[in-house]
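Yeah, one chain of the complex is gone here, protein chain that is, but the others are all in their spots.
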């Protein structure tokens, strides 16, 4: 086993990975940018090395510098977390060339799964279902229509080089196809300098359900059940749960085995996630494979009792996965709320600043994976994820009620957060029924974001007394008047 | 289900019970003594009522007053926590007479199990093994010798009215018996005004292992596995774990079924614990039954996935236990460290005072059930238990290593605690091997309590720099000299 | 003391009095509340209003009661009048940064005519781009920032006239 490991990340995930490393008796090394000299991950590590720089590109994305630090500090392996260098095939390769173990899959698997078209081809060849589609150089309107009529409307036109919704058109009926095709091509050309588009069946009201897999160097590939990540805003997950309320046992097994097939086809090693789109008829289609630890891995840890980071480290060190497929037992239900520094009432705009007050929830069935502390700064240069709050219960309903209790205990002041937003989602009847899909947030945006709807008269009374105590007329001595009102309040007799 | 429940307790257990009540949508009411106006449980409750008084006898033991508050506030039930009124049969009866549900067993069961001789008789009649003993009015030396020679030395002479080790003598050989009998009688008479003693076989190097049971009003009695509570100081548990490393599966089943038998014999309802002494040959003997929620219940919650407080409330409300015996699945391993305000280096003397600094552990597999907050007071009037830290892992070793990591994250300054003591117990080879018994702490006291043995040179350097920064000569302006050194430090350029 | 409390756009007048026994009487509309208050470490406040136990923290306009956030403004009507008479009236066409960030792009030049809703400046923070639009149709009078510059929340970005 490794004696020393470098964590090439920041925020909650760097702290979470280091917790497991410490439990394994492995010395922790990390790196930090200029604004992160007293960030939590810098303080939490046994050793920390400056990267210089401020933006991600100037700091946490400097792969060569990070490898140099790993070598100089004597770290035998690098854990990349998620984001930053975690899905960078060149970095994984550079690690290997420098004799440092990359705690993740081989560079080839990262590269293949990172390309939309290649990964789709590999999965199709391996018999993994993908969203039915049609792709051909210089596809004509007739070609596209032929496919659309076979697959059924609506269909989606997508730019090969695409991203961010550009060069993308939904087509509901045959007579709209030609116009949409021309518009998508023109937009793709002007946005990406590449007008190539393809056509796919449009999956209506899809759920986003993914399978966690583990693969070691000895041909063992396990699936650890699914996570339902259908609550998204801006195409980003905000609430995840395991198991999915939409997945019956036989479907769970089928999806799991399909994910194992996908991982084998990709020559995969270490922890990975196969993402699927699921339609209302329980058909599932390969979406992509994330070749790293997921943000939402704690919900899987809750229901399996495993430590996925420990499994990652052991696999990278050449050990076997700690259990067999038949020993994987799913028990209970877990929910995760991502606590973001953002303002849901203002289009989820990020909200950097200083954490002036922090009260974190605790007690039965609650886990808080946080990267912040009271008095700390939330920098505008990095991701606004403050913490991942997860709740566990014997069943879905008790896990959700536990999460609501914990959200009420959670106070983050000084910046805006989505804590109240989470509360509203969890209390929404559609979510409570498990009947939601990825369009949930956009469909219910107004209900989910208009301030705080709870009873207010006690709040008004409390605010008034608070104001009074901080502003009451000073009638004592001249001495007292030099103090701030709050100090006076501290000294006065009524305390 | 109840709409409103009063929690008649304070500290961590009051907060823990209220967390579950809030999750169940039940409004929480509590009571507080004069020193507890801003204690955590008072702040945490939805409604809080003053009891007046300072000592336990003047506040939390005032059963009639608490029932009056329950009635006036509209609370339909009272949860007594542990300690205080939780094993007071008269209080349970008074609740019933006043139409308030007591969340616990019937008064008769409390009364019978509270009496050592009666409970021993009931268990013997029910076929539950008890420590072999001999009791007879005016027992002669010859009577005692007859028993001792049959059962084998050593034996223990105990006062019937006993407690706290008084009127108790261990006898190793026949010739010492007469003298010990006279000494025990005389001490019992002077301590309790009752000279009656009995003789019992002495269990050498015993382990303390207990079975959690649940019983509803419909004849269902379940056992939820065992807890090993052999790490004790001053006859008080400090570290508990589940399952016990000493109990093989067939013994677990036998102990569980015996505990169910015991509960049935006592006419038991609600959550309870049957405590056993276990000798080195895996023989187990009934010790006593605790007719309430145990301090250490979280380790059972970890390995079963259940919420025992929720089960208690449901049973008291006339519902069925939420599962059947065959659905009870034990998974993984959990350890609890009781964080006390005490000084292990000074005979575990209590250490009341102000919590000047508090950093609580978090992350995977960690649960902190705490009754304190930074800036809060630890009163000398009540129990010194600050918090219960529990750690979970797939196996015993990973749970212990996780606990060590969490103990390193835990900082409580301003009062003395046993955090470092816990660290030493967990790292002791005898504990690591699971090879300990209730004499562990007294046998290893020196190793476990002589300060901090970790490497120190960096600590000395850190202390020196800290001192320097707070005391460095002020060489700037006269203005700066008016500030405290720390303020100056805050303003100076090196930050 | 008379205090005006504003929440959800609605303003209420509240009368707070300290009683001889150190408690508080609060009048709000037709209701009267009695409260006991104790200071908590780190600026918190424990209020018992009737027997409801409220743990109160306040930071700016954010009031946390038992962990639940309420956005509430409180003001002394006397002070409010003073402030209003001397308050600075920001121009309608001036746009400030709603969050700290980096100026990713400046899309127009000073002197350009723009329509209401046209993009003028792109701010970037925490992996997210945010295009700030002209609040009215007119001429870009002044652009106060340049590309690559980082700005604080509230910084004046540009003015349209």
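Think of it as A, B and C in the order they're written, each chain with its own count starting at 1.
Assume contacts are C-beta pairs under 8 Å (C-beta built on N, C-alpha and C of every residue); 3 or more make two chains touch, one makes a residue touch a chain.
For clarity, every value in this text was computed on a predicted model and none was experimentally measured.
With respect to the full assembly, the chain omitted from this view is in touch with A, B. Touch with the chain omitted from the figure is made, among B:46, B:187, B:210 or B:383, by B:383. The residue from B:1, B:117, B:320 or B:465 that touches the chain not shown here is B:465. Counting the whole complex, the residues of chain A in touch with the unshown chain are 30, 37-38, 42-49, 73, 373-376. Chain B meets the missing chain through residues 341, 346, 349-353, 356-357, 359, 380-384, 407-411, 413-414, 419-420, 451-452, 454, 456-469, 471-473, 486, 489-490, 493-495.
As a convention for this text, only the chains that are shown with their structure count from here on.
Chain B and chain C have centres, each the mean of its CA atoms, that are 48 Å apart. The centroid of the Cα atoms in chain A and the matching centroid in chain B are 39 Å apart.
Averaging C-alpha coordinates per chain places the centre of chain A 30 Å away from that of chain C. Touching of two or more other chains is recorded for no residue of chain B. With touch defined as above, residues shared between interfaces to two or more other chains in chain C number as follows: 38, 42, 52, 66.
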